[in-house]
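Can you keep this structure in mind? I'll have questions shortly.
In this view, the complex is presented without one of its protein chains, the others remaining in place.
Residue numbering begins at 1 within each chain, and the chains themselves are lettered A and B in the order written.
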Amino acid sequence: MRWFARRLCFYVFAIWVALTVNFLLPRLMPGSPISGLLQHLSPAQLAANPGIVQTYEALLGGGHHSIWQDYVTYLHRISHFNFGISTSNYPTPVSEVVGRTLPYSIFLVGVAFILSFLIGTGVGMVAAWRRGGFTDNVVVPAFMTVSAFPAFVLALVALYFLGLKAGWFPIQHAYDSNIVPGWNWTFVSSAFRHAQLPIIAIVAAYTGGWVLNMRTVMINTIGEDYVGMAKAKGLKDRRVMTRYAGRNAILPPLNGFAAQFAGAVGGLVFIEIVFSYPGVGYTLQSAVLGNDYPLAQAILVVLSVCVIVANLIMDVLNFVLDPRLRTS
Amino acid sequence: MRRSFRSTRRLAAVGVVAGLAVLAFIGTASAPAATHGSAALTAAHKCLVMEGSGDPAFVKNFNPYTATGLPSGQFIQGSFYEPLVVVGEGGLKPVPWLARSWKWSNGNKTLTLQIAKGVKWSDGKPLTSLDVVYSLTAGQQNAAMDRIGLTGPGNNIQSIRAHGPYVVAITLKTPDSQFIAATLNRQFVVPQHIWSKVADPTTFTNSNPVGSGPFDVVGRFTTQDYVFNKNPHYWQPGLPHIPCLEYVQAASNDSALALAQSGQVDWTHNFVPNVAQAYIAKDPQHFHAFYATSAYPISLLLDDTQYPYSLVAFRKALSLAIDRNSVSKLGEYGYAPPVDAIGLGGLFPQWVTDASVKAQAKAMATYNPAAAKQLLTSNGFTYKGSQLIDPHGNPVSLDIHVISGWSDWVASNQIITKNLSDIGISSKVALEPDWGSWYPNASSTKNPTLLWQGGSQGSPYGYFYANMSSNAFVPSGQDGTPTGNWEHFQDPQASALLNQWKVTLDPKKQQAIATQLEKLWLNELPIVPLFIGPRWSTYSTKYFHNFDTPKNFWGDPIFSTFPDNILSFTRIEPGGKAGA
Partner (left out) sequence: MAQLDPTALDLPLAAPKRGIRVGRIPIPGWLALLLRNSKSRTGLLIVVFMVVIAVIAPLISVAHPNDFNLLATRQAPSWHHLFGTTDQGSDVFSQVVVGARRSLLLGALAGAFATLVAAALGITAAYVGGIVDEVVNLLTNVFLTIPAIPLLVVASGYLRARGMWTMIAVIALVLWAFEARILRAQALTLKNRDFILAAKTSGEPTWRIVFGELMPNMISRIAAAFVLVFYISLLVDSGLEFLGLGDMSATSWGVTIYWAQVNSTVLQGEWWPFLFPSLALGLTVLGLVLVLAGIDEVSNPQLRTEHRRGRLLRLLFGRAAA
């Protein structure tokens, strides 16, 4: 139990640090935060967002107060989930923008990562089991080569050949333009259709990592006694591979999966940009380029919280599953 | 190792089941994707579909005063809110709109408007002269709502009154020949019963707009798409022809072009480099580009108060030294035709009538480096080797600043700087990373730059006013944006002529003044006009026809330009038409 309490303390501390980094980032750059931010803006942007100076002042303290006062105000506001107004989506509250975009990213990452994980561990397992075989010699290097390319290159290639040339997939957005989001079949199927191309790109970009990882772990596992024993017992080769070696080897990648999953929710910015997929990464980039600092800050905080929550879930799972932690 | 055997099995099982479920789902969802793709596209074309480029997620803001830069505000003026009169770009004949007719009286100081009868707001209330008076004088409620300069320093308006439900009288302090084309033209009419109750019109988002225009029903609105449906009770019978306007998000240049290429979008105002190959060639029967050249010129701007840019001979030499044909052909893909030294050839050719002025303007803009050199040396400039030395003995340099992403302007400047180097000016293109680092120094001409003109569209009065009038003058070092006097130039004689023009309603007299101003312009050459900045429009006649075209021209072909856009919205007709 003490272990668990310690973890909780750590997470609270981590969130506090993330918030503080967020608070300090614009201030660490040369010049006063507000004039620095306004300098990014074009006259047209200033004209289009009448309340922008006040918003920044509220957000950054406007230099009227000491940095400590600002800091306390900032923490207070965030603790009430008040992230302010998104200047590029004026006058939508930041929380609403994040709430709208987050589900898309989680959906995209969820589906794509599970697929990529399944394919990757499967291929890695087979490759390790049949060293020097076709999978090991051809499929693994192929995945490695594909994954060596930046995600946005793969995404653009997929967009061009599969989306534009072949016309098999919609090339942008999360759903058809003429649909209003809602829990109905039309919207859900449209959302799936629009997610396909990004998912293909993500799978292409990320599977290589899982293949290499699983292969390494699997090779190590094959050396274990019980695998040799199972083989000696004369069990079917396939059965030994999946039931004995594979099942155990999958644990470390699975742990890594949880950690990566949360990080990737915001890390897919490159894929989301290419497909104009209205997820968190895409919103973050447009917030940064559009000088919407309240929104950018809020997204960073929310993503940090996502990572922490994912870690927490893994901790709980480990706690439940691992007797040693329970007794200590 | 063994400790986790059981847990692993559980986890793995969960993972496999989840994965299979996902696979199955994608399987079922992907089957219709392939077959329904094209059907969905056709169905989407009930509405006239438009797009911008690089739009953020859409937010409902239909405030016609503040939202025009946002995706949701692209054509709120023109669809919901209507003009009184439409003077299409280039000083076309005024088209009556909510004001069905008008008359000058009281020594050309009072303009009496007859307002259309039977017009209803979308909430059912009637639109009357009171709404018109309210809209014209809304600047008194909040300066952000001022469309006619009521709150500005040069306010020329005496009074605005309603006479009965359908007559409005506007009385000016002094006659103003530009009033209809340059001022009234910009006004749209909003309902008094809504807007007079708005506490702060600058933050009001008007999410349930009440309008009178041809499309005044908000249909669908999502973060990536919205639809304005046709006004079922529109006061002009039979209009509009099309059932709805739709605006879709195109988050990048690439997605914008891809949408246009696939025919999913009917009308864009994005600049498409190499449009013949990138767009038209995809469906030559239906895909068209109209790069309207009825526009003011893009010019090379210098701070005319700085030596040696202050020397008229120097500016004239620049004009002779630049090979405008090459700039147009190579730098601007041939879309932007070169102009003469006055620069009105695109928008107001009819205002340059004097044969000698025409000839001189042409000669001054004809590429002739030898003549440029000679002009310089006969005005005290010398050469040290190939380097040009000004009469004060300093080498002449002129670096042109431009945003690195504006590829066509960068290319144009490459040619220009090479031309300038040919006559001994040390000149190179200075690339700026973004708008913020370029614009402040460009708008104050601290850095030489190419820039556009901000004059009004009714007559060339605004062009001469911005560049030559003492009333528009902006001192050196200051931002020229408010008046467009980027080059910090003024001329007393021109100011007097402009004041005269302002109060002259007689077209013949106006023409005579214009000719005098043109002569002055050629004497002084405050700026170096180079080429027309075209008004980009690419459109598809796959599902609609009767767009604004060169043959069928009624104004600016860009759908966000008010009031010209309302002509397009009411004139475009459903049904595809090949080769139109």
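One rule holds in what follows: contacts are C-beta pairs under 8 Å (C-beta built on N, C-alpha and C of every residue); 3 or more make two chains touch, one makes a residue touch a chain.
Since the structure is predicted, the reported quantities are computational estimates derived from the model, not experimental observations.
Colleague: Specify the residue from the set B:Thr151, B:Ser196, B:Asn274 or B:Gln493 that touches the hidden chain.
Modeller: B:Asn274
Colleague: Looking at the full complex, which residue from B:Thr203, B:Asn253, B:Ser470 or B:Thr549 touches the chain that isn't shown here?
Modeller: Final answer for the missing-chain contact: B:Asn253.
Colleague: Of A:Leu75, A:Ile119, A:Leu164 or A:Leu235, which residue touches the hidden chain?
Modeller: In the complete complex, the chain left out is touched by residue A:Leu164.
Colleague: I need the residue numbers on chain B that touch the omitted chain, in ascending order.
Modeller: 1, 4, 252-254, 257-258, 261, 272-274, 277-278, 326, 330-331, 404-405, 407, 410-411, 414-415, 431, 433
Colleague: By the contact criterion defined above, which parts of chain A meet the unshown chain? Give residue numbers in ascending order.
Modeller: Chain A touches the chain not shown through residues 10, 13-15, 17-18, 21, 25-26, 29-30, 36, 39-40, 131, 144-145, 147-153, 156, 160, 164, 205-206, 208-210, 212-213, 216-217, 219-224, 228, 251-253, 255-256, 259-260, 262-263, 265-267, 269-270, 273, 280-281, 284-285, 288-289, 296-297, 299-300, 303-304, 306-308, 311, 318, 322, 325.
Rule of thumb we're sticking to: only the chains that are shown with their structure count from here on.
Colleague: Can you check how far apart chain A and chain B are, centre to centre, with Cα atoms defining each centre and the answer in Å?
Modeller: 40
Colleague: Under the stated contact criterion, what part of chain A meets chain B in this complex?
Modeller: Chain A residues touching chain B: 39-45, 47-48, 50-51, 88-92, 97, 100-101, 111, 114-115, 117-118, 163-164, 167-181, 189, 192-193, 196, 199, 224, 226, 247-248, 250-251, 254, 273, 276, 278, 282-283, 286, 290, 321-324.
Colleague: Contact residues on chain B for chain A in the complex?
Modeller: Touch list, chain B to chain A: 1-5, 7-9, 11-12, 15-16, 18-19, 22-23, 25-26, 29-30, 32-34, 37, 40, 43-44, 56-57, 59, 61, 66-70, 144, 202-203, 205, 220, 222-225, 246, 248-252, 255, 258-259, 261-262, 435-436, 439, 481.
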